[in-house]
Structures are given as structure tokens and as C-alpha cells.
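Before I ask anything, let me first share the structure, which is written out below as C-alpha cells.
Apart from one protein chain that is not included, each protein chain of the complex appears where it belongs.
On to subunit A.
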Amino acid sequence: MPVDSRRLQGPESAFSYTLLEKKDANAEESILSADLQKMLIDSNHVRKDKRKPTDARPLFLRTGIISQAKGSAYIEQGNTKLVCGVYGPREVQKKSDFRLNGQLFCEFKFAPFSCQKRRSHQQDNEELVLSGLLREALEAAVCLHHFPKAQVEVNIMVIENDGSPLAAALTCASLALASASIPMYDLVIGAAVRQLPKLLLLDPTKDEEWQPKLNHDENNSNLTVGFMPSMQQICAYVHEGVSNPEELEQMLKIVTEYCLKVQPVVQLCLKETVEKMLASEGENNDAE
């Protein structure tokens, strides 16, 4: 699908130098599932970054990093780093567009240097679809009827992509929305899992993620889920790769268990945010 219909873009003659790399015997294109599994896991069931298959990467969360935004959050999950800024509620841009319920506008963007292959500075189709998925997930969590005729903007910028960006974006966005005092039913926690023929890897890194170009064997797939732990509802579900319903059930179980474990961490971050806000307000009052 043409990306930018107004500007004529000449043919792209630049290509990544990694294509000139010498392909050794372990070339990923010709890899069978068994070898792929050996590449990712050794005989002690330990992954390349020393994690167990059901261990997620350590999570780091911080709010209030964008001073101009109503609410903002920063998440680091291993090497995946992203920032979310929330603006609003404010008037809808086009007056003719207002609805009785509030509207959510999400923009998901990869920084051009965030992935191994340079990304365009304008949103491409993949980012547009991810923005749509994020919006649908957050619409389930945000109390839209609390700000009629208004819009809330959620902007996600991925600074470094090392696997599972959508999952991190879901958690980061709901943390930013909560810190912006937007009324919500529940927090959305995102999680991703990689399916291999006989194993499931929670929170895959970029190398562990399923790539559509590489492996076409059965029972190889990627699942990203957005889960609301208190309400026990799934608000985002994206699955790519070949699988069958029984396996999908297993993957869903692992992911929802992880989300329940992460919920207290996100809540703790929010609690600290509120304490900081109250403390700074207290100082302002004293100064006056």
C-alpha cells in the first residue's frame, strides 16, 4: 500500500550492509526447528540471556519523564525501551467530529534508529496497525464516557526495539494514562510469548521472536496479549504464526499468569507517582 500518496519517493537504492554478511552454516533461512531451538536454548534449558523459558526480563518503570505532557511514562524491559506521552482530555480538533463519548487517538512510532533496519521517519503500515491495536486495547480500559466531546492523545515512541514492543507499549500507555489522571476501569498489562515446537518462551527478545520471513514450520508463532488483571479481561490479542487452538490456550495461560504477577509492580510505580505529586504540591503550598 502506498505510504505517502502526496510526495513522490524515488526508488530506494540504499540497503543495509548486513546483507553482505557471509552466511555461515547456521544461516537462519535454512534452519530446522530443532536447530533453532538449540540456538535459543542450551541443554540446561537456559536461554541466551541466562533466563529460564518462563522468566520475563526485568522491568523498569518511571512516570513523569515528559514535563510538558499531562502524563508520561518510560518503560525498559531488557533492551526494549519506550516512552509514552499522554495529552488531554482536550477539545476534539475537528468540531464536526465530536461524539457523546470521549475519543482516544493513539500514535505508535518506532524511532528510525530503534530497529536493526532503519525505519522511515513517517508512520508506515505496520506502525499504523499497531496504533490501531493499541487504541482498541486502551478503549476497553479507559472510561470514555467521563470526557464527552473531548479527545485524549497517547503517543508512543520506541527508542530501542529488542522484542515485544507492543506488549511494553500497552503497559507503558496505561501507566501514562493513569498518571495523567484519566479515569480507567483497570490497568492494561502487556505480555508476549514465543511458541517453539516443544517449548514456550515468555517475553522473547528480538532474536527469539518469530519472524515471518524465517521459520515456516508448524507450532512456531508469536502471541502478544493485553490483559486487564483485576477485571480478568483480554483487551488486545495478536497472534502470528502457525499454531492450533490447544497450544494457543497454553500460551494464553502463561501470559495471563505473568500479567497478574506484574500488576503489583505497576501499581507500586503509580503509588510512588502519587506520593511525589502530593509532596511537590505540599512544597508549593508552603512556598506560597
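Note that a residue touches a chain if its C-beta (ideal position, glycine included) is under 8 Å from a C-beta of that chain, and two chains touch if they have at least 3 such contacts; residues count from 1.
Heads up, the rule we're going with is that contacts and distances are computed from a predicted model.
J.: What is the protein name, per UniProt, of the chain that does not appear here: "Centromere protein M", "WD repeat-containing protein 75", "Ribosomal RNA-processing protein 42" or "Mitochondrial inner membrane protease subunit"?
T.: So, among "Centromere protein M", "WD repeat-containing protein 75", "Ribosomal RNA-processing protein 42" or "Mitochondrial inner membrane protease subunit", the name matching the hidden chain's UniProt entry is "Ribosomal RNA-processing protein 42".
J.: Among A:Asn79, A:Gln122, A:Ser181 or A:Gln232, which one is in touch with the chain left out?
T.: A:Gln232
J.: Which residue among A:Asn44, A:Asn244 or A:Asn285 touches the omitted chain?
T.: Touches the omitted chain: A:Asn244.
J.: Of the listed residues A:Met184, A:Leu252 or A:Met277, which contacts the missing chain in the full complex?
T.: A:Leu252
J.: Among A:Val46, A:Ile65, A:Val129 or A:Val274, which one touches the chain that has been omitted from the display?
T.: Of all options in A:Val46, A:Ile65, A:Val129 or A:Val274, contact with the hidden chain holds for A:Val129.
J.: Suppose we count only contacts with the excluded chain; which residues of subunit A make the list?
T.: Looking at subunit A, the ones touching the missing chain are residues 1, 15, 19, 125-126, 128-129, 132-133, 136, 139-141, 212-213, 216, 218, 221, 228, 231-245, 248-249, 252-253, 256.
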